[in-house]
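And then chain A:
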Amino acid sequence: MTELLVKNAFVIDPLNGIRGEVMDIAVRDGWIVESVGDGAEVIDAAGCLTLPGGIDSHTHICGTKVNFGRYMMPEDMRAGRTQRRGVMHSTSGYSVPTTYGNSYRYCAMGYTSVLEGAMAPLEARHTHEEFAATPLQDTMANTLFDGNWPVMEAVRDGDVKRAAAIVAWTLAAVKGFAIKLTNPGGSECWGWGKNVHCIREMVPYFGVSPAEIIQTLIRANEMLRLPHSVHLHCNNLGVPGNYTCTIGSMDLAPDLNPDRQSLYLTHVQFHAYGGTSWKDICSKAEPVAYTVNRKPQITIDMGQMMFGKTTTMTADGPMEFNLYRLHHNKWSNHDVELETTSGIIPVYYSRTSVVNCVMWAIGLELALLVKNPWQCLLATDNPNGGPFIKYPEIIALLMSRRYREEELKTLAPGTHSRITLPSLDRELDWHDIAVMTRAGQARALGIRSIGKGHLAPGAEADIAIYPIRVDKTDPSRQYREVIQAFQKTAWTVKRGRPVARDGEILVPGVNKTIWARAKVREELDMGRDPEFARNFDRYYTVRMSNYPVQDVYLQRSLCMESEAQL
Partner candidate 1 sequence: MILNTGRTIPQGNSVEYKPSPEYGAETSRAFLAPLDLMDLGIEDGDRIRISCGDRSVVLTVSAGDHVPPGTLFVPYGAHANHVVPAATHGTGMPDFKGISVDVEPATDPVRSVWDLMEDLGGRRY
Partner candidate 2 sequence: MIVRDVICPFCACLCDDLDVHVEDGRVTGVDNACDLGSHKFMTDHRMKGPVRRTASGWEEIPLEEAIRETAELLEAAERPLLYGWSGTCGEAQSAGVHLAELVGGVIDATTSVCHGPSILAIQEVGHPGCTLGQVKNRADVVVYWGCNPQHAHPRHLSRYTTYADGFFVRNAFKERKVIVADIRGTDSTNLADEFIRLQPGGDYAVLGALRAIVRGKGDVVPPEVAGVSREQLYRIADLCKTAKYGAFFFGMGLTQTAGKYKNIRNAIELVDELSRHTKWTLTPMRGHFNVYGFNEVCTWMTGYPYAVDFARGMAFYNPGETTAVDILARKECDMCLVVASDPAAHFPAEAVEHLASIPVVQLDPFPNLTTAFARIQIPVAVSGIDADGTAYRMDGVPLRLHRVLDRGYPDDAGILLEITRRITGGGSR
């Protein structure tokens, strides 16, 4: 038995209605309990801000395309090197760090759980191998179904149950966590070098539209009673005028689940553009946020863009090719048979570019215009909008109008007329930030039930203690202190163990992977479906028996089971 007592913590724990109280947190064997004995190890938080461990609900840190980003960019690897030290392995990389680099840097920022935003089922084993080398976070994988042939056939046939059954089989086979749709239907088109541009266009041969794929899978998801909702990367990312497509996608979502959203839209900054070309691009954060405000069934994340060098990587293959034709830098693409695609290009977001300045403003506008922080979570679509190490700056921008004004002065001329940010007075408070960086994620991902995102007895003891006194700090003025505090915890506690102290990693750690299995009736088990098996072995280049990810790939495995209602 190991016990830990965090004393004098200034706790904000939104899921339990705690908005800032000095209290002690007792931990036994990795879990938060009512009290511990006198022999417990003690951490004195000294009145510092103490939050549940951070959760990133959309980041790209592990798997085929992430690793290809590293592989093709030795220049990025050289831009962020650290030596082997104590229990820490050497690390490389700035925007796409090595697995250890990601893990240590997230840990130092108090993040203890992360969701990889896109995993191709066929290459799931790769993602799990990298998860195993990401030792200080619990990990989950969004699983791509945007161009899945059997799913599209079921959608075409109007067979929601079969679509659900295919999802259930696939998630269990690849140990995935949730349904991810990236540019639904567009991935299949990209197999022919083409794309769909909004939700009503048809996918060649399969005769389905993105809207039909989205609607069917939202219903299938709820039938399977999966922890998370459908996780959508809308069609037409990064194209001026795309906000109508985004709002159209939001309008597809019924309100089916009382505990969380029915549709999660990710990196919405990239999907809230007005105008007709790069010349007249402008912010449409207002109508998008307005739509979110009147739809409790929607949750979004910001997809904030931050200035500087980074790498774009997404399962949206055609978008990356278009970006390549703009930037003329290097371009990688990877199409995955029967399933999906992906692309990668390095980018530099510059304050001298009006387009980039508008993008920067849109992300912040979304967070300030969405009234309920539970509906707009903080993320950059790491590393697409910028590496996650920029989160502290985003927090400060949201908490300080003064900081925003300082930054607005540095933007390219011509930006102000295209954005509404200068007119927004709202300053988020500490509680809002706690919601947008952990509690909201726990609710949106449906992992509160396994003890994530809160600090009441029964919660897993993932705790972040930031070196800042809420009672002595005015974030509106002291935004530099806010940035500094969120960059490096005083302590990060993972599974009841102190794992980082002032940014130094203390233990090697062992990753845990959370995945979802919906139990379906035997006649809907695709593992026994002759047509599914026949087509699998005919069109994949991997035998169905060699496809599932073996248990050995998960060092610690937490399967969230549900009883499907099919």
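The candidates came about this way: all candidates are chains of the complex that A comes from, given by their letters.
In this section, a residue touches a chain if its C-beta (ideal position, glycine included) is under 8 Å from a C-beta of that chain, and two chains touch if they have at least 3 such contacts; residues count from 1.
From a predicted model like this one, the values you see are computed outputs, not experimental measurements.
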| item | value |
| --- | --- |
| Complex member touching chain A, one of 1 or 2 | 2 |
| Complex contact set, residues of chain A against candidate 2 | 62, 64, 67-68, 70-74, 77, 81-85, 89-93, 97-101, 122-123, 125-126, 129-130, 133, 149, 190-193, 205, 321, 324-325, 330-338, 344-345, 508, 539-543, 545-546, 550 |
